[in-house]
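Below: the structure, in structure tokens.
For this view, one protein chain was removed and the others were kept in their places.
So, chain A:
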Amino acid sequence: MKQKYLPLTATILIFLLSYALCVAQYPNMLSTRVIGNLLTDNAFLGIAAVGMTFVILSGGIDLSVGAVIAFTGVFLAVVLEQTGIHPLAAFALVLAITTLFGAVMGAIIHHLEMPAFIVTLAGMFLARGMAFVLSIDSIPIKHPFYATLKSLYFKLPGGGRITLIGGLMLLVFAIGILIAHRTRFGTNVYALGGGTATAKLVGVPVASTTVRIYALSGLLAGLSGIVFSLYTSAGYSLAAVGVELDAITAVVIGGTLLTGGSGFVAGTLVGILIQGLIQTYITFDGTLSSWWTKILIGLLLFAFILLQKGIIRLSRNGRQPA
């Protein structure tokens, strides 16, 4: 097997193994209902993590994701409360704003040669601040269209439901996988992760690729915000704090190298599912503190970083002679 599939395989094995362990203890966990909920509950995180995967593959980082989700939620709540425009129009408007926001961050990162960490950190404060400017309260969204969207689902055998937002996440992952592996843009993202200077020499349009990567992350953070507002039926400027870190965690557990250039969008989905599974297990158990989720995820993350380090070392020694 090729070395680059090793982290992904490890992730999938860990997921299957832990799911088997969960089922051994609580046979009820083996139901389409649990799986459906797993998708619904993690939909907003999953969508944001797809954008994060592209950013990390290119060797960057996007810390603004959580704040953009909160901004999106508050924006939708305020707009739907105070104006008469249709939610779909509001969705389009907010997606345009967050995409542009991401594009501007990408342009600053490229043209001013600033570290992505700093630029998106500033973006995080800016987006969170804008959310506060719009409203400091938690505003409920009572639009009837929201109720309609929330009532849409696809029934699985066994009583489980793939809700609209759960299905949307799967769709976003499918499109993300196609973009990453079957488009020139996708290859360019990997190329940037392999080294910006080299990528430029080989003819990768570094500027437009960087802008598009962060625009994509902004777009998906906005979409994630819409999903989050559907999920919670409210907009609150203090919501989704630290979601960007959960997204980064899912990406790394999913087998993507934090330094960029290597990984798979599909792995991120498994990373999301592992996080969700741990949460579900703790809910089933009922006695464990929810902090155990964080502790287990922390340990898992650490294990994956070690695994990646090991693989890098192996691949250095394993070069084929001429």
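Note that in this section a residue touches a chain if its C-beta (ideal position, glycine included) is under 8 Å from a C-beta of that chain, and two chains touch if they have at least 3 such contacts; residues count from 1.
The rule is short, and it goes like this: contacts and distances are computed from a predicted model.
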| item | value |
| --- | --- |
| Absent chain [UniProt protein name; select from "Nitric oxide reductase NorE protein", "Acyl-CoA dehydrogenase", "Membrane protein YdbS with pleckstrin-like domain" or "Sugar ABC transporter ATP-binding protein"] | "Sugar ABC transporter ATP-binding protein" |
| Which of A:191, A:211 or A:226 contacts the chain that the document leaves out | A:191 |
| Sole residue of A:204, A:227 or A:296 that reaches the chain not shown, by the stated touch rule | A:204 |
| Chain not shown, touching residues in chain A | 2-4, 178, 181-184, 186-188, 190-191, 193-195, 198-199, 201-204, 261-262, 315, 318-322 |
